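Starting off with a structure, shown below.
The other protein chains are all here in position, but one chain of the complex has been omitted.
Up next is chain A:
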Amino acid sequence: MSDFEHASVVLCPAGPMLLRGKHEILDADGKVHRTVRPVSAVCMCGRSAIKPWCDGTHRLLSAGARDDEPTG
């Protein structure tokens, strides 16, 4: 029986980067953030209020982008 696909780093389309396992992230200000969960989500849109972690803000950005699309 073959094993299941199980990446430890996952890039979610229009969303965060998932990190499985223990990691230390050095942010732009030189501060280290340690993961505390089995999986952590790292902000990739740059707009999170709790960087380096994702806070779901990308959903508002993509919703806004959709609203701007011509509907007719």
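By definition in this document, a residue touches a chain if its C-beta (ideal position, glycine included) is under 8 Å from a C-beta of that chain, and two chains touch if they have at least 3 such contacts; residues count from 1.
In the analysis below, contacts and distances are computed from a predicted model.
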| item | value |
| --- | --- |
| Absent chain [UniProt protein name; select from "Solute-binding protein family 5 domain-containing protein", "Phenylacetate-CoA oxygenase subunit PaaC", "Iron-containing redox enzyme family protein" or "histidine kinase"] | "Iron-containing redox enzyme family protein" |
| Absent chain, residues of chain A that touch it | 4, 6, 10, 12, 15-16, 18, 36-41, 49-50, 53-57, 59-60, 63 |
